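As you look at this complex, bear in mind that one protein chain is not there, while each of the others sits in place.
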Amino acid sequence: MTIEQGSSGRTVGSPVVATAAIHRKPITPRRVARATFLYAGMVVALLVVVAPFSWLVISSVADKADLLTKPLEWIPAHISFGRFVDLTVGSSVDETAQGFRAAIMNSMVIALATTAVGMLVGTLAAYAFARLRFPGRSWMILAFMATTMLPPIALILPLFQIMKALGITDTPLALIIIYSSFVTPYVVWLMRGYIETIPRDLDDAGRVDGCSRLGVLWRVIIPVATPGLLSTALLAFLLAWDEFLYALVITQSNASKTLPVALNDFIGRYGVDFGRLATGGVIAAIPPVLIAFAFQRHIVAGLTAGSVKG
Amino acid sequence: MTAGTLGRPRGRQSKPWPETWVAAAFVAPAALVVLLVVVIPLARAAWMSLFDIELTSPGVEPFVGLQNYITQLTNTDFWDSVSKALFFTGVTTALELSLGLGLAMLMDQPLRFRWLLRSIVILPWALPTIVNALMWRWIDNGTYGSLNALLAQTGVIHDYVPWLSQDSTAMWMVVLADVWKMTPFCAILILAGLQGIDRELFEAARVDGAGSFQIFRRIIVPLLTPIILVVVVLRTMEAFKVFDIIWIMTGGGPANATQTVAIYAYRTAYQSYDFGQGAALGYLIAIFIMLLAAVYLKLLRRTGA
Partner (left out) sequence: MINGPGARRGMLLRASVVLMAAAFAAAGCSGSSASPSAAQPSAGASASAAAAASGAAASPAGEAITLHVLLMKQAAYSDTDVAAMTAAFNVDHPNVTIVPEFVAYDALHDKIVTAQAGGGGVYDLILVDTPWPAEMVKAGLITEITDKIPAEFTSGVFDAAWTAAKYNGKIYGVPWINDTKFFFYNEKLLTDAGITAAPKTWDEVEADAKAVKAKGEVKYPLISSWKQAEAVICEWTQIAAAMGGSEFVDAQGNALFNQGGGLAALKFMKKLIDEGLVDPASLSSTEDDVNTAMATGQYAMTLNWTYGLNVMNDAKSSKVPGQIKVAPSPGEGSVVTSGVNGGMSLAVTTTSKHPAEALQYALFLASEKSQEMDVANALPMWKASFDSADVTKNNPTLFAAAKVQFTGLVARPVVPYYTKLSNALQAAIQEALLGKKTPEQALNDVAAQLPTFQK
């Protein structure tokens, strides 16, 4: 597969496809032009997203020597999925692969737990900041954000000392605690933003129906804010999924090592096992993409639910 | 839990809690989660920044007041790294926001196969930074990189370009890698924000004779402002603190051309065991970010959003 002809090539906006999407309205030259423009934009977007990633996929299945021909041959001469096998079900002697498998589980647990904690406490606070009036509201929201403004380099040593004093270094719990505290301000800010875009009339209607504040949040706001909720949750998940520096310092063994740390182990003193790293990267990207695939329709819901979908 | 008792009022006549109490109950859990973990390190870093703490002179940690801050503020290397960070922040935030806005609008259109775009668009964001950076390092390589291969085979360039070795191009390459990774972040958050907008407003505007661009400017942008503001602040913060992606791609080189302030801080604190200076640098970075955030807020208030 060359980069010029990605798998998306088949979807190129032919008039048939384009007009089918807007069949409810009369076909005018203007509408056809607009649809062509939009489909062209979609194809470009897909190509830009997929092209660098496809290089990673090529690297993961090719012999390194095949990546070095000049002029470059985009289809490697030898294709092998051996690295995927090694990393997922390979022999138990391979400690780096073992570490990688343990890391997927650790990262999954840590990212899900962080997302759960962050979303729960963050959304509650966000609702208060968006809808309630109370003293200290404006400085408190700034204070939340201010806690995330220091670079990790400045905080890592004290954080390590605290975790060591608590005796929880090298446990997933330590990272869940740290990540939750860093994710929560993001959730507060984002969810406040989403809730503010929702008309207040909806709240008032809920209040008139006898809902408590929590009831309004639960029954009125959250259903409408589902797109924001899901995309914020995605952000929380990926922050925890991708964090490196704290994980590097806090983890010591397969009991808590996360994906970025395990991937970093593929880098030797002078050498990067690029094929293996590419394989690990492709595998690491799969869970978030599956999550996005599962929720993509619901990210576009909210007020427009029930209207025409593509 | 207090929240539970709030959830079920015993009928309309029961007296609701004062708003401040409700707010306190809502905010308290988040405040606990954040403050319990962050407050001690924040305070400790602030304290450390007032001392001359070098690991290579253990036991000797004289109080120096604001000297660490003064040392940095009068250091040309520091200001050089701040300007690199500002450039990186400005360019990546602008590109990620505008491209993300466009991508979000596109994903919002009723097009076939948009589920494909909506699922795949997350790929760059889902790829761990460490892999992303090493991937771009290979793509940009001056002797066997695939970007050179692509440009040479399509006739755009004749000789391979050492993208990461020239001070004129290295920064743009790390910008490219960051924009590729984080544009989906902006797009998805903005797409979610778009869903909160009442589409009947569009129809009404159309009836009034507004074109697509006018709808975008007069309706979408103002209504999206809260979300766009948050996205911009988040991206600015992360970009100004950028470390991993640049460290792996260029190590700050060539000749400090990509040495942003976080890389400078890392070299000062961690590599050189100078934790007093490192803590001071951390706070200086935070102050810069706050200033940037304040500027955004001002600008937005002025545009009267």
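Every chain is named by a letter (A and B) in the order it is written, and numbering of its residues begins at 1.
One rule holds in what follows: a residue touches a chain if its C-beta (ideal position, glycine included) is under 8 Å from a C-beta of that chain, and two chains touch if they have at least 3 such contacts.
On a predicted model such as this, the values are computed, not experimentally measured, just so you know.
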Which displayed chains does the hidden chain touch? A, B
Where B:Gln109, B:Ser165 or B:Thr225 are the choices, the one touching the absent chain is B:Ser165
Across A:Thr148, A:Thr184 or A:Thr226, the one contacting the chain not displayed is A:Thr226
So that we can see where the missing chain sits, which residues of chain A does it touch? 63-65, 68-70, 92-93, 95-96, 98-99, 102, 106, 109-110, 112-113, 115-117, 119-120, 156-157, 160-161, 164, 169-173, 176, 222-223, 226, 233, 248-249, 252-256, 264-272, 297-298, 301, 305-310
Contacts from chain B to the absent chain lie at residues 55-58, 141-144, 159-160, 162, 164-167, 170, 250-256, 259, 267, 270-273, 275
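FYI, only the chains that are shown with their structure count from here on.
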Length of the line joining the C-alpha centres of chain A and chain B, rounded to whole Å: 14
Chain B partner, complex, touching residues on chain A are 3, 8, 11, 17, 20-22, 35, 38-39, 41-42, 45-46, 48-50, 52-53, 55-56, 59, 67-68, 70-72, 117-118, 120-122, 124-125, 127-129, 132-135, 137, 140, 144-155, 157-159, 162, 177-178, 180-182, 184-186, 188-190, 192-194, 196-199, 210, 212-215, 218, 224-225, 227-228, 230-232, 234-235, 238, 241-242, 244-245, 259-260, 263-264, 267, 272, 274, 277-278, 280-281, 284-285, 287-289, 292-293, 296-297, 299-304, 307-310
Can you tell me which positions in chain B touch chain A when the two form their complex? 3, 6-9, 11-12, 16, 19-20, 22-24, 26-27, 29-38, 40-42, 44-45, 102-103, 106-132, 134-136, 138-139, 144, 146, 149-150, 152-153, 180, 184-185, 188-189, 191-193, 195-199, 223-224, 226-227, 229-230, 233-234, 237, 241, 243-244, 262, 265-266, 269-270, 275, 278-279, 281-283, 285-286, 289-290, 293
